[in-house]
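With one protein chain withheld, the remaining protein chains of the complex are depicted in position.
Just so it is clear, A and B label the chains in written order, and each chain counts residues from 1 on its own.
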Amino acid sequence: MGQLTDKVALGYGFAAIIVAFLGRLHPVGVLLASLLMALLFLGGEQVQQHMNLPKSISMVFQGLLLFYLLGADLLVNYRLKWNG
Amino acid sequence: MDSNLAQEILSATLLAGTPLIIAALGLLINERAGVLNLGAEGMMSLGAVYGFIAAFSFSSPVHGLLAGLVVGGITAVGFAFLTITLQANQVASGLALAIFGVGLAGFAGKPYESRSLPAVADWHIPFLADLPWVGVVLFQQQPMVYLSWVLFGLVWWFLYRSRSGLLLRAVGEDPGAAHAIGRSVYGVRYLAVIFGGALCGLGGACLSIFYAPMWVEGLIAGRGWIALALVVFATWRPFRVLLGAYLFGGVLIAQLFLQGSGIKVTVPAQLLSALPYLATIVVLVLISRDPRLIRQHSPASLGRPFRADE
Partner (left out) sequence: MTLRLKGAAVAATVALGLGIMTAQAEPELKIGFVYVSPLGEAGWSYQHDLGRQALEEALGDRIQTSYVDNVSEGADAERVIREFAATGHEVVIATSFGFMNYVERVSQDFPDVQFLHATGYKDGPNFANYNARFYEGRYLAGVVAGHMSETNTLGYVAAFPIPEVVQGINAFTLGARSVNPEIAVRVIWTNSWYDPGREREAANTLLAQGADVVTHHTDSTAVVQAAEDSTRTAWGVGYHSDMSQFAPQTHLTATTHHWGDYYVQTIEAILNGDYVPTNLWGGHAEGMIDIAPLNEAVPAAVQAEIEQIQSAMRDGSFHPFTGPVVNQAGVSVIEAGEVMSDADLNQMNFYVEGVASEFPN
């Protein structure tokens, strides 16, 4: 980055934790998850730039996407069985 | 030191610590049941913005506090569903909630940015307020300070003197055992999470209605994370939460007074700003340095989802 400001890694620590869990603590998973998080953040910026939406809205979308992603984990791990 | 100045500092300390105490007490109950909710920053933000909107629209701080309580609780229901029923990872879910909450609060608050509410007058407790010196500091305070003390009392009593509190702690330590004797672990955890979220929302509302009193995006400025850290450093004990919050607030206020007094201080301002965090960590770690105490007090099942059929 070429400059040591007082906000070098703001927010990346938090993102890293999410990435670790999304990737189920497996190296390949973490790689894929980090790409996804990067996409979420970049997508958020694109939305801000091209649709003149405030950053707070992109944060809402990021949070929602993560919720659904995390919730979907259950469906991945278990199979729904309807009790007659 | 001038007696008046000391009173000012102590008074301001109580005020600064109160939103933290309220949120941290909620998180304490949350974590004692074994659920880690890292979304405190988001819940406090939502409580702050909707609390402010309600207080502003109804011209009543009480409506604002109730709104903060309700919004925090509702948000927590979502979180509980995700982490308890759907058994999603608690850490990641909490972080997602923090992002979501702060963002939604910023967006929802845009029409209300920088509006202000009329300041609320101090409450004078009869008789006690007339005590020399102590009376001014402790008993002529903002209502939210008394609220935080009442909540502290309730939480302490609940945890250590009530059967339900015992059940809560049991669920936090060993959910399998609690389940085996027929108790609903899910139910207890749901209630704990909702309570935790409601108090976080209340803490946020106190910030925007009494302390600031205004709403701008980013008002919470990391206080949710501080509340989370407080619970850990207080080894999940209510009184230490109180202590830690006042210590943090106290050092914060003291360093502001130091700067403003014109006394020559050779410590750089950035270090002074870090002092509250350092002091709180150091003191709390020192009083809990017995590793057995920490193991004893950290809820054993914290962060681990419970599956009823295992």
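Following the convention adopted for this analysis, contacts are C-beta pairs under 8 Å (C-beta built on N, C-alpha and C of every residue); 3 or more make two chains touch, one makes a residue touch a chain.
Keep in mind that what you see is a predicted model, and the values were worked out from it rather than measured.
Enquirer: Tell me which of B:Leu207, B:Leu243, B:Ala279 or B:Leu302 is the one touching the absent chain.
Expert: Reading the full complex, the residue touching the unseen chain is B:Leu207.
Enquirer: Using the document's contact rule, name the residues of chain B that touch the chain not shown here.
Expert: 5, 8, 12, 16, 106, 113-114, 116, 119, 207, 211-214, 216-219, 221, 223, 252-253, 256-257, 259-266, 268-270, 272-273
Enquirer: Contact with the hidden chain only, please: which chain A residues?
Expert: For chain A, the residues touching the absent chain are 1-3, 5, 7-11, 22, 32-33, 35-36, 39-43, 45-52, 54-56, 65, 69, 72, 76.
Definition applied: only the chains that are shown with their structure count from here on.
Enquirer: Which residues of chain A touch chain B in the complex?
Expert: Answer in residue numbers: 14, 17-18, 21-22, 54-60, 62-64, 66-67, 70-71, 73-74.
Enquirer: Residues of chain B touching chain A in their complex?
Expert: It comes out as residues 42, 78, 82, 86-89, 91-93, 95-107, 110, 217.
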